[in-house]
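Every protein chain of the complex appears in place save one, which is left out.
Moving on to subunit A:
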């Protein structure tokens, strides 16, 4: 180690594990200079001579093209264009067999040379370094240059660095370690200066800290030529010991820098970019001479050709024509190999073309390349593991690949195998290990592709499922809406039963869904969310059905108004309607709290229900107001009526205020409307309160006339004076005191009366049952009755007092009553005038609305008039 250090760090050569020393067979082809290849009768140019997307043809069949002309352009980020290797005519664009181990066809351009070899436009650069790296990269991409070492990766992509990438070492690969191949050897010997120029372009593009050029020590002439050419250039030519596969990218990096590229990694991750000498030469030709990549140097060797050597062939030259050119002896040609013997593959169809990555063609007899011996069982000698340059365990990989245990093969880093063939070369059992690995790699790739496709299919299936469900839900909602719309005008009685049934069904379904969801919850079903959504849906449906039933019930009543029991019905309806409204409001609030989408809808529904309830209340009021008129005997106390009206109005006002507040909170757009409504209601409530006050002042006698039996009806009356605010002139204290006493008395009386009633009915029952000890009970009833009477007397006395105090202030109240009556009359007159005016012009709805408003006003006026009259009578002022 110390010795190595002292030898000087920069001259150091490292080592990589494994490796073999196969027979080199280089001397057959490296003794003759590079010869021009043949001009074939047809050039077959596959659109995919590189790694990446196939090029897109730019020419049509029949087009005359010049040498170097663009025939196809790169298609996508990783792709390379195709140029015409010579002038001629495009005779076909279509599938042809290509150089692929599968022997399959691929799209190709077929060019028939015209023999003139006429160049098209060339744009040679005198000084490529004057261009920016970006422009140079564009030119390199345009020239169709790909890695000529064998892989064919587009060079422009390989030398475009990301922002964060920094190249420490640029490595030029002149190792050419595979037996038989001498193309780079001859190129380096004969065209070293051109290679150095190409390397300088790479240096300009990548700006590496140092440039290393590796050559195996079996090519001393090439090393010498490059050293001579590299004088003055910043290129460190390093001779490495001959060992296969030192020309592998990762192995050469390890050999020259000691850095190991990680599993699945790229050289740039350790700050290295590796390029082949052939690529450097192509760069020089493309930039300095303006010639795109249309030819390459290919070794033709083997004992079946008369003139083995290196030929500068036009891309697309068919194998057969090159063999012919090299003087093939068909009788001796038993094995035809494209590429080297270690990594190449045997060819069966000599019609296939040579492309950018074809570096060697071996035409051999079986003396040189014998038929492979039969595979034998693995003897577990471990020689393969010693030979593996990637430090893998070929034997393990073999077992896994053979048994299709792809997962474990991947665990053993099968994908890091570089398929160099060293293991198969040393295998004493002649096991074609590399083919096992290639097979396993292919299977892994297929599986990955299938998994990706399955995932996509799953995604699409689920998306479709969701879409279909949504569509169905929407359809269902529309259907229901339609049904409801149809049902609304129909008489409620007809389908009330059906509706109830629907509602029942819906709630049943909802309950079932809840149950299912609960079950799902207990067994940790992954579809819990779906179940919950289902529950939600069912609940909505059930609610909707219930609402429908309610609506139907509500819609029916107005027609029954005329019946004798109209009021009871109305009361029920009002109760129903307010219940519906309240539940709707609750729902809307809940929706708001949860920020559900349907909050607005629910709110508007609540709004509608409220309006409905109000309308019903008004009807009820009308009915009540109408009844006393028709049946004066049962005429209820006007004060009580007024009180009810006040209560209704103020509750309506409160509801309106609440709605307004809510609307404000939610920033609804109809806040203004709601506020106006609230104001209107308030005004009405105030007006009514005023009326009530006046009426009360006028009506003190009423409670006295009919107090005990309808106690509930009579007793609230005295409570009003204080809340009605009619005691302005009285001292607040006195009023409050009296109020308190009144309330207490009222409660006491109520309790006493109730007790008495209960005792009385108990006595009745006992009498019926023939009980014996009736005396005690009778005594109790008597006692209770006395108590109730006593309380009532006290209450009456207090009421008289209140009445008296009220009387003292009637003057003002009377005036207000008069005003109210006048106001109501005026409003009535105005409205009826408007109605008259509009009778001919306005549409039916407006008229209906006006009529109903008129009715309300009429009623108001009637009430006001009556209140006034009563007050006057009470005060003995009727004559006025």
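Just so we're on the same page, contacts are C-beta pairs under 8 Å (C-beta built on N, C-alpha and C of every residue); 3 or more make two chains touch, one makes a residue touch a chain; residues count from 1.
The rule is short, and it goes like this: contacts and distances are computed from a predicted model.
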Original post:
Name the chain not shown, per its UniProt record: "Ion-translocating oxidoreductase complex subunit B", "PTS system, fructose-specific IIA component", "2-aminoethylphosphonate ABC transporter ATP-binding protein" or "Glutamine amidotransferase type-2 domain-containing protein"?
Top reply: "Ion-translocating oxidoreductase complex subunit B"
Subject >> Touching the absent chain when the full complex is considered, from A:138, A:217 or A:450 >> reply: A:450
**OP:** Would you mind spotting which of A:76, A:262, A:370 or A:428 touches the chain that isn't drawn?
**Re:** A:370
Original post:
Which residue among A:64, A:460, A:508 or A:765 touches the omitted chain?
Top reply: A:460
Original post:
Which listed residue (A:113, A:245, A:292 or A:341) would be found touching the missing chain in the intact complex?
Top reply: A:341
**OP:** Identify the residues of subunit A touching the omitted chain, counting contacts across the whole complex.
**Re:** 22-23, 25, 48, 100-102, 104, 106, 179, 303, 335, 337, 341-342, 344-346, 367-377, 401-402, 424-425, 430-432, 435-436, 438-439, 441-443, 445-446, 449-450, 453-458, 460-465, 524-526
